[in-house]
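Take this structure first; my questions come after.
A single protein chain has been removed from this complex, and every other one stays in its place.
In order of appearance the chains are A and B, and numbering begins at 1 in each one.
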Amino acid sequence: MIEPLLRTDRLVKRFGGLVATDTVSIDVRPGEIHALIGPNGAGKTTLVGQLTGNLAPDAGTIHFAGRDVTRLPTHARVRLGLARSFQITSVLREFTALENVALAVQAHAGHSFRFLADVRRDETLRAPARQGLEAVGLGARADTLASVLSHGEQRQLEIAMALAGDPKLLLLDEPMAGMGAEESQRMIGFLQALKGKRAMLLIEHDMDAVFQLADRITVLVYGRAIASGTPDEIRANAEVRQAYLGDETAEVA
Amino acid sequence: MDYLLIQMLNGVQLGLLMFLLAAGLTLTFGIMDLVNLAHGSLYMMGAYLAWTLIGWTDSFVLGAILALPATFLLGVAVEAVVMRRLYARDHLDQVLATFGLILFFNELVRAVWGPAGKSIAVPAFLSYTVEILPGVLYPAYRFAIIVVGILVALLLAWLVAHTRLGMLIRAGASNRRMIAALGVNIELLFSLVFGLGAVFAGLAGLMAAPISSVKIGMGDDILILALVIIVIGGIGSIKGAFVAAMVVGQIDIVGRAFLPDFLKTFMAPAAASSAAPAISQVLVYVLMAGVLVWRPTGLFGQRT
Partner (left out) sequence: MSHRLPTVHEMAAAIILLARASRMIEWLSSPRTIVAAILVLLLAVLPLLTQAFDQRYLLSIGTRIVIWSIAAISLNMILGYGGLVSFGHAVFFGIGGYAVGILSASGLQSGWLQWPVAIAASVLWAALVGALSLRTRGVYFIMITLAFAQLVYYVSAGLEAYGADDGLNISRSRFPGLIDLRDKASFYWLCFVLLLGTLWFCSRFANSRFGFVIRGAKSNDQRMMALGFPVFRYRLAAFTLSGAFGGLAGILLANEGAYVSPAMMSWVKSGDLIVIVVLGGMGTLFGPLYGTIAFFVLEESLKPLLDLVHKGWGEYWQIVFGPMLVLIALYAKGGIDSLLGPRHEGRRHD
């Protein structure tokens, strides 16, 4: 049995009377893609918030890379290797694509209390940043301001930024959101190629993508994980079919 | 004991005046997301307009009653000319533009009314003292401020809780897009709310006039206190503004009244009486800092 990279133990988050995360225990093993699916309002965003450190759980623990990170702030979790991409594209619009990735590299290159040396000539940041851009296919757009990149390119930039720190786990919050069919297919190909090298927790509405990519799937409904298993198991699970997939199973299968 | 009671009443009276100012401010903050530093200018304009109108009509009540629609119109005009263009802007633009408005109004007053302060006499029918408790006398005018202040606070509470305008205000404070979706004429609503805020500010200014004096920049210091109040109370919350105004009023007045005696126990008397107002001011800011550390969006603010 491989020790999981990320593990939550009976995580609970309440907002007033609403239980948004109801004793959720999930884990992600090294190198696997674990997909989290569920209808809108199932509590996916709340769960992601707790994993990244934006929300504090009311009960339960989160372990990452062998450490209890339940009370660690966001930036400290990132340092440990838990990177994320955002559901809504979130790049630094006033910076070039290269500078965006260079900042991501910088975040992992020790502290940034350096006041005098010019980062624009700092090859220890720019060289890996350039590589990162090449890897996601944005090499030619390095000096373009992020704000003028197309939507698809911004999503690619997001991934490049998330990968820059060589994270152990990628938390992908709807990476395909707002993408056209062709762009989606390219992203799927890219994630497919990453598979095995990085663990990923994938939150995605696009069922084609989920069933193509995931090693395991967890289904979240009303804050509860109602099922967890391989794509085939999830397809076959009666409770899931009833609660969530409904007629869609026919399409996916 | 009597002295304490009188000082506490003074604190209530100051608190109510500040609440009137803060109420308009917190509404424009909450609904329009507008940082309006020039709100204190409306307070000042209310006092100056009242001074002129009382002079013309030779009657405090008539002058005061006429000054209210005048500040309303002024508020609506300021909203239409400047504020409307600021709603969609960031806070820095709003700070800058309304800071410019303060300079404009202060200078306008100097040009029109001259640099010297004006005074408004306490109206004859209120220039006596009432015996609030056996042996405890309190000026009727200050008592009247408390009564008017409470009435206006009740009116506002009713307005917000029970009218369509209030419903829109409450909806707006929590979700601007929602009121747009309701098909409400936003421009009219904002204009109305701003005018209403101007009336409250003007009312506070003219009521304060007989106690302090009517002078240039009179709105600026109290504006900062009003800002502190809405930050403590939570931006957009009328209830928060009321609670915070009452607390700040007590700290300010009671601090001024009792700190000197306390300080004299270990300071020279002259130094004690000059340090006391400073310290009571400082207490207000310390309170604000404490509240913000404890609850970064104020006592009754919406947490985001």
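The rule is simple: a contact is a pair of C-beta atoms (placed from the backbone, for glycine too) under 8 Å apart; a residue touches a chain by one contact, two chains touch by 3 or more.
Bear in mind the structure is a predicted one, so any value in this text is a computation, not a measurement.
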item: Visible contact partners (per top-of-document touch definition) of the missing chain; value: A, B
item: Which of A:T74, A:Q192 or A:T230 contacts the chain that the document leaves out; value: A:T74
item: Which of B:L16, B:I235 or B:L299 contacts the chain that the document leaves out; value: B:I235
item: Touching residue (missing chain; options A:A20, A:L47, A:V69 or A:M161); value: A:M161
item: Listed residues A:D68, A:E94 or A:D232, member touching the removed chain; value: A:E94
item: Contact partner of the left-out chain, one of B:L66, B:V82 or B:V254; value: B:V82
item: Positions on chain B contacted by the hidden chain, ascending; value: 29, 35, 37, 82, 85-86, 89, 91-97, 99-108, 110-111, 220, 224, 227-228, 231, 235, 270-271, 274-279, 281-282, 285-286, 288-289, 292-293, 296-298
item: In chain A, positions touching the absent partner; value: 52, 73-76, 78-79, 83-84, 86, 90-96, 99, 103-104, 106-108, 112-120, 122, 143-145, 148, 161, 165
